[in-house]
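All protein chains but one are shown at their positions in the complex.
Letters A, B and C mark the chains in the order given here, with residues in each chain numbered from 1 onward.
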Amino acid sequence: MFSLKSITDSIQVWLSANLGATGALIAQCVIVILLAIALFAVLGLVLVLMERKVAARMQVRLGPNRVGPWGSMQTAADTLKLIVKEGLTPDGADKFLFNLAPYIVMIVAMLLLAPIAYANNFQIWDINIGVLYVTAVSSLGVIGILMAGWASNNNYSLLGAMRSGAQIVSYELSAGLAILTIVVLTGSLQISEIVQSQADGWWIFKGHIPAIIAFIIFIIAVTAETNRAPFDLAEAESELTAGFHTEYSGMKFALFFLAEYINIFIVCAIGATLFLGGWMPLHIGNWQAFNHIMDYIPSSVWFFGKVFFLIFLIMWFRWTFPRLRVDQLLNLEWKYLLPISLFNLLLVTMIAILGWHF
Amino acid sequence: MYTETQILKETSTSLLNGEGELVINVGPQHPATHGVLHLVITLNGETIKKIEPHLGYIHRSIEKMCESLTYRQFIYVTSRMDYLSAHINNHACAMAVEKAMQIEVPQRAQYIRVILDELTRIASHELWWGALAMDVGAFTPFFYAFRERETITDIMEETCGARLTMNYMVPGGVMADIHPNFQQRVKDFIKLFKKNVDEYDDLVTGNVIFQNRLKNVGYLSPEDAISYGCSGPVARGSGVKSDIRKIAPYDIYNQVQFDEVLETAGDSFARYLVRVKEMRQSISIIEQLIDNIPEGEFQAKTKAVLKPPKGEFYTRVETARGELGVYIVSEGGTTPYRIKFRSPGFSNLSALDHISRGSKIGDLMATMGTLDLVIPDIDR
Amino acid sequence: MFIKDYISDVYKAAKSLLTGMKTTGYYFTHPKEIVTEQYPDNRDTLKMAERFRGEVIMPHDENNEHACTGCTACELACPNATIKVITKFDISPEGKKKKALDTFVYHLELCTMCGLCVEACPTSAIKMGNNFEHSVFDRSKLLKTLNNEGSKIREGVE
Partner (left out) sequence: MTEDIKQYISEIQPNATFEETGEWLNVNIAANEFHPFASMLRNSRFQFDYLFCLTCVDWKTHLTTVYHLSSSQNRGLNIVIKVKLDRNDPEVETVSDIWRTAEFHEREVYEMFGVTFLNHPDLRTLILEDGFQGYPLRKDFEDPINMIKL
């Protein structure tokens, strides 16, 4: 199977031969940081363009098509515009927190890039509590949003931030329970082990109906967690103009915007890792020839293909559904998703104990 | 009670007003107000305690303007009131002048007027449908609505010469005969519309989120609907018969078969259903008329200068938003002495405070959407 | 049955949502349904409806003659004082004084394209043009004179 391990290993060998142990570590850190920032920027550009194109196609129009071929440079042009715009700070705002908030949101998004397995043996940090790390860190993002809403000294922002707080705190629960079903099946919190456990089939196929239910709940919950429509109450534009980032402009606004898309990427990456086998190719039972062909497709293509499929699904939701009201949002979580996922977890535990999965 | 200037002062120093309530200004620039409506909303958490509309951001004093325009000229100004039913407004004014001058309108002109009225009504409801979906957070229906509406505006452009402010009505008939392609294009539109209207149901009407957003929201009882002077789909959503086309049929409305759509629930979803069903009724009216337009004159012979006799004339028509009344006081001159436009939106807006107290901000957008407010119609 | 209602609620909700997704999904997979026009790329093929009211024009024939008698009916019909007809007196060969058009001033910036002037014109001297691209950088450019330099009234138009 094709692997990036040879490349990373050879870089490691070359660096330690030339720079010594400490130097190699520092150099590796620098390379990783650069790669993370590059991924961040590229993802931002690609996802924003993708969103606009998907929206346009669903809305019987063409979407951006003026800057570059098929509008591919549109987001770059938009970013340039946002960079040169003036970043206003309102008069009555708490200036320190107001300026800090976008960075917190972005740093949280960046931290989450660490434990994700992008390809076979290509992972920044294979921590043994990877899944726990992801759930723990991802809930920090709400602090940035609350901070932004409160510091803006604007009624709309405050309402948006409060909604966002209530929403993320509740939906963490069912997202966590959905993740837990896979942890129960795998018996491990480490991302690389979870991926390895799906070598003979993805969990969504191996785990029978409970895994599918868990997958659906996971998708709904993370859509809510990333403040995407139909759960975009925090920025509900027809109600609160722009919610928590009403007062933000220029690059500070762009950071919020970018962080939203990075968050979508991350939650979809987690979803792909847990339910769709991460970078594992599609293997079907005893079809040796088929499995062999699938192995030829590079693992990074598998991973990004799955992630982008999930991202497309979330975009599809956004451009189809109306927004929920705040009380309906909480109803959905506490009356529907949470009981169902609790019951589901019970089922999965039974399956795991009895060893009924493949 | 506070005035506008005080509100601005209060909100700039603290988020709460003196009584610990959150006061927010929705509008004049706000995505959900579709224009320059300014609502000062007093909130308790997310719950609405009071709504106070501030109007006048687009007040052009059309009533005063009309006092210096002749009876031929003032018709075009009324397209700018409720610009989504511009044609129906013009129709009302032309009818008022005809009533005053006792002009007999030829049959052909009446048919053309009614067909165009109904097309306008469909176009207006289409836009409302898209805008309502956008208010509750779904963007895509807006584009589907505009796609169908575009077909209607194309038909309008071909026959009337303009897409939005048609000014096709003149006292005594219509300005020009219909375009030779008109009948065929309307039939094509009917076919297209019948195909696409099912999509609306799939995408929006049946959607569980949408239904939950509208049901039991903004309840308007029949008594309140009457007391607040509501008309059009707002009143019919509460089960109050208020269709002028049935009450006082004008032109050839007494010769066509159609039902007055009534829903009794009185909530936002009932108002939604009334409008969606009305679109189908309008299609059936057009279907009855489009093949039977009689031959003949499209315009009655009228004098160059119109001088109605001294007196008062009141005409009513059913626009897409409700009952539009034109009250003309004539002193026998070439210009009206006084004109009053009884606009449906103004009365419908006055019920907004009453029906949205105690609901959430999200509900307000749904309620406002189903009241179908067009701000130039309210401000005039 | 509470559980049964609960399950049927969830089932109906999910079904209605999937129906909606089917509709948007259909348009996503059918790019032929795209309806937007690529203006200004389609300028060459863009055809306006013949009755479209874009501006008031005064057609001149090949002899640089128009049909305007300077009767000011359009000026009187205009609700916005868009038109100003300046007349002069021509001396006919028989030595009779005759009212004629000197300058037909048209304020495009005031015009609402209502078409009442065209309706009022007894000699069909003016009509509505199809041009809709009126934006200019200087407002004074919108003040137009409709009759050409040195044009005169067509023979036989009264």
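Operating definition for what follows: a residue touches a chain if its C-beta (ideal position, glycine included) is under 8 Å from a C-beta of that chain, and two chains touch if they have at least 3 such contacts.
What you see is a predicted model, and the numbers here were worked out from it, not measured in a lab.
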Residue among B:T47, B:S68, B:N181 or B:N216 touching the omitted chain:
B:S68
For chain B, which positions touch the chain that isn't shown here?
1, 3-5, 53-56, 59, 61, 63-65, 68-69, 224, 226-231, 240-242, 247-248, 311-314, 323, 325, 327, 329, 337-338, 340, 342, 346-347, 349-351, 354, 379
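One rule holds for everything that comes next: only the chains that are shown with their structure count from here on.
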Point out which chain occupies the most central position, where each centre is the mean of Cα atoms.
B
For the chain pairs A-B and B-C, which is connected through the larger number of C-beta pairs in contact?
A-B
Rounded Å distance, chain A centre to chain C centre (Cα mean):
51
Centroid spacing, where centroids are CA-atom means, of chain B and chain C in whole angstrom
24
So which stretches of chain C touch two or more other chains?
17, 20, 23-24, 35
Which positions in chain B touch two or more other chains at once?
140, 147, 203-204, 207, 209
Within the complex, which stretch of chain B touches chain A?
11-13, 15, 22-24, 30-32, 46, 133-140, 142-144, 147, 203-204, 207, 209-210, 212-213, 360-365
Residues on chain B engaged by chain C in the complex (per definition of touch):
69, 72-74, 76-77, 140, 147, 150, 154, 157-162, 165, 167, 170, 175-176, 179, 199, 202-204, 206-209, 304
Okay, in this complex, where on chain A does chain C touch?
54, 57-62, 316-317, 319-321, 336, 340
